[in-house]
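For this view, one protein chain was removed and the others were kept in their places.
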Amino acid sequence: MNGTRQRLLSTPGRILLVSTSILGAMAFLWPFLVSATGTVDSAHHHDAPILLLVIAPLLLVLLAVEVSRGRIDARGIAVLGILAACGTALRIPSPGVAGLEPLFFLLVLAGRVYGPGFGFALGGLTILVSGIATGGVGPWLPFQMLAAGWVGAGAGLLPAGTGRAERWVLAGYTGIACILYGTVMNLWFWPFGVGGSTSISYVAGAGLATNLRHFIAFDLATSLGFDLPRAVLNATLILLVGAPVLVALRRAAARTRLGPSVEVLSEVAEAP
Amino acid sequence: MIRFESVSFRYDATWILRHLNLEVAEGELVVVVGPTGSGKTTLLKMIDGLVPHFSGGEMLGDVVVDGRSIRDTPPTELASTVGYVGQDPAATFVTDRVEDEIAYAMENLGIEPSVMRRRVEDALDLMSLHELRDRQLATLSGGQRQRVAIAAVLAASPGILVLDEPTSALDPGAAEEVLASLTRLVHDVGLTVVLAEHRLERVLPFADRVVLLDGAGTVEVGEPGVVMASSSLAPPIIDLGRLAGWSPLPVTVRDARRRAGAVRAALDHAPVPTTLVGGTEVVAIADGLCASYGSTLALDGVDLEVRAGTITAVMGRNGSGKSTLLGCLAGINQPSCGVATVQGTTPTALSAKERIRRVGFVPQDASLLLYCQRVDQECATADEEHDLAPGTTSASVARLTGELDPARHPRDLSEGQRLALALGIVLAPAPRMVLLDEPTRGLDYEAKRALVAVLAELRDEGVAIVMATHDVELVAQVADHAVVLAQGEVIAQGPAREIVCHTPAFAPQVAKVLSPLPWLTVAEVAGALEGVR
Partner (left out) sequence: MTRERRPHAVAWWLWSAGLAIAALRTSNPLLLLLLAGVICVVTLALADRTGGPSPLGTFARVAAIIIVLRVVLQVIFGQRVPGHVLVSLPSLPMPSWAEGVSIGGPVTVEGLLSALSGGLRLAVVLLAFGAANSLASPREVLRSLPGVLHEIAVAVTVALCFAPEVLASVRRVRQARMLRGRPTTGIAGMRGIAVPVLEDALERSVQLAASMGARGFGRRPVVRSRARDRGAVALAIVGSLLVLAGGYGILAGSDVIPGAAWLAVLGVVAAAGGVLLSGRRAVRTRYRPAPFGWRSTVCALSGWATAALMAVAGILDPASVTWSPWPLSWPAVTPLALLAIVVGLVPIPVALRPSPRGSTRALVEVGA
């Protein structure tokens, strides 16, 4: 199984991936962090999220640069691009406004076969490409890319296993990941999307518990109707269609053996 | 220019090439010939370093290309020396416009923008693509894509061009164009071209030398006439030459015609075999059929009658509506006007289970029908879904191709075996009519012979066969009736012999050599000469 995983990132790249993830998490969770630290600085209050919203995509760009300049070769790019195309084709008929995006089932399976670095890149790339393909490169895109990247990377970090147990683990992970994806995107939208004067808004200066309560109410109110169907759809797809797809992906990965070039031998045991 | 030094290679357990020695001089056009699985593609990819750097495997010996060893040089470093064009050009496009695609290789090589500009114009001229320069790649036809792929590789000014089956997807006209451009490049620019092709009748006239791989890993190299004399794979012109005892064997139609005087004289009064009329039962009718493919009108008022026990060939340029016609008969395309009926009912009105008992359809890409992971699973699922006794499908497949390893993954089979598997599955419910779309693409002569035998057998059993093809040799060997389509309309219809002999674009080699006599295959000529003696 390890033969199919490929090391997409060099060491600086992995450091960057981790720090991008942490910064991305901060960029998503900033309302709670500010509430928890309890400081209110009204002069820069509105700038904080904007700054973070700008820096996180910058780091994403850096990550893209790292992938470009790193170990990836033509085979890796080709598989990345083609799988991103498949993911986009899954997403196009049902664009992200509705909840039913079968994309995640392919993302999780590919992340499982190819490893966490590849899964992260595939998640981000698929969201980017489907955004471009549908003519909708909006401000939400870097954050969707990050969140989808986390879904793909997480799939690669799951413990090894095969057969039915593997499928059930993957299905469970997919269900949870889909719900978390929706929650995370809601978290991005919540502070500025809801406005300041409802009882479920983000209130600067209120305590952590209050804001948490408000957010949970907002989440339940608006998006569980999207997230649950998405989670159920993708998890079911893994259970029903996952086995042959995994076989196909593994076969292809073993055949192409992505990564640095193969060693060419001078002698072999048997003569031709 | 290219030197193979005792090269042996294998992907897994079996050695594909053994101690291969080969030298290709500068400015030669070399054709690599061999049955499927004999290592033609491996040999070609080795020239560019794609084997072993991209494919893995074990390699002994070395290949030296323009002074550089393949073992040490990855394919990216060889991009300015060797250009490789694969079988499916559409799969190799990296950008979305013709001009950008052509410039891509040069961008990678870091060439100056002004030089790039000039070379792009040169490449466009060499492959006659100037009207297409701004087009999106997705809108091009098969022949145009092939030319763009070649231009994209030429723009980097390599000294060697390697092509893997460049004409397999093209109709005879487009194939002629591409081969003529290649020949012009060899003669005018001094390019070295190495190409592999199954349909030898198209390329042999242009070849300087032929490399024959025999499937056991060894190789025979020499002039076309000499190598073909002892080869089992040979185009009809060589067979004719062997039959008539010509020596040296002619490889071009012109050479053959010059020597065919005696044969023509002998056959002048021999009776031409008549077409069997076949059953009088009409199995399918198309009456004033119109259909659209996307937004274009693919069929415009097509009338056709298909009788039991006959083989009908539908011919025409790529894009003339052949596949759409088959689709209407099979019930996948909905005609926009006119009627298509199979045994009295419209195929779109039938349920799937009833339809497969009346019409069987094998699409262009046979592997679209195969989705299981093992051959035996595939057969078993087919039995289940078609309500047949278990084992019917495997018997049907075995009849076509002998024993297939039941544990193999269908995608690992050779082209001929995959076609046989798909055809076996389609034939298992014993339909009255079978439709085949381009059945001989990618098949070598051996597999084609097997297919011809199967089709003849089916015809004798009373099955009606309709095939869309631009393989004129196949039509010559097996078709009773021929229909020629152009732009969705029927421009000629009648007995195959008449249609094929009177249309130069679709005439088989034997007909071209013996024209104006209407003989289609070497077997017919042999039979007639026997009769004359």
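Per-chain numbering from 1; labels A and B assigned in written order.
Methods note: a residue touches a chain if its C-beta (ideal position, glycine included) is under 8 Å from a C-beta of that chain, and two chains touch if they have at least 3 such contacts.
Here the structure is a predicted model, which means the values were calculated and not measured.
For the chain missing from the display, the contacting residue among B:Val153, B:Leu191 or B:Cys501 is B:Val153, taking the whole complex into account.
Among the residues B:Ile2, B:Val24 or B:Leu50, only B:Leu50 touches the chain that is left out of the figure. Only one of B:Met116, B:Leu289 or B:Val397 touches the absent chain when the whole complex is considered: B:Met116. The chain not displayed touches subunit A at residues 10-13, 15-16, 18-19, 22-23, 26-27, 30, 33-34, 37, 39-41, 44, 46, 48, 50-52, 55, 58-59, 61-62, 64-70, 72-75, 77-86, 88-89, 92, 97, 125-126, 128-129, 131-139, 192-200, 210, 213-214, 217-218, 221-222, 237, 240-241, 244-245, 248-249, 252, 255-256. By the touch rule set out above, subunit B reaches the unshown chain at residues 45, 48, 50, 53-54, 74-80, 82-84, 86-88, 91-96, 99-100, 103-113, 116-117, 120, 134, 137-138, 152-153, 156, 327, 330-332, 352-353, 355-356, 359, 361, 363, 365, 367-371, 382, 385-386, 411, 425-426.
We adopt the following convention: only the chains that are shown with their structure count from here on.
Inter-chain spacing, taken between the CA centroids of subunit A and subunit B, is 44 Å.
Against subunit B, in their complex, subunit A makes its touches with residues 74-75, 244, 247, 251, 257, 261-262, 264-268, 272.
The residues of subunit B lying in touch with subunit A in their complex are 8, 10, 15, 17-19, 52-54, 56-60, 71, 74, 76, 217, 371, 373, 409.
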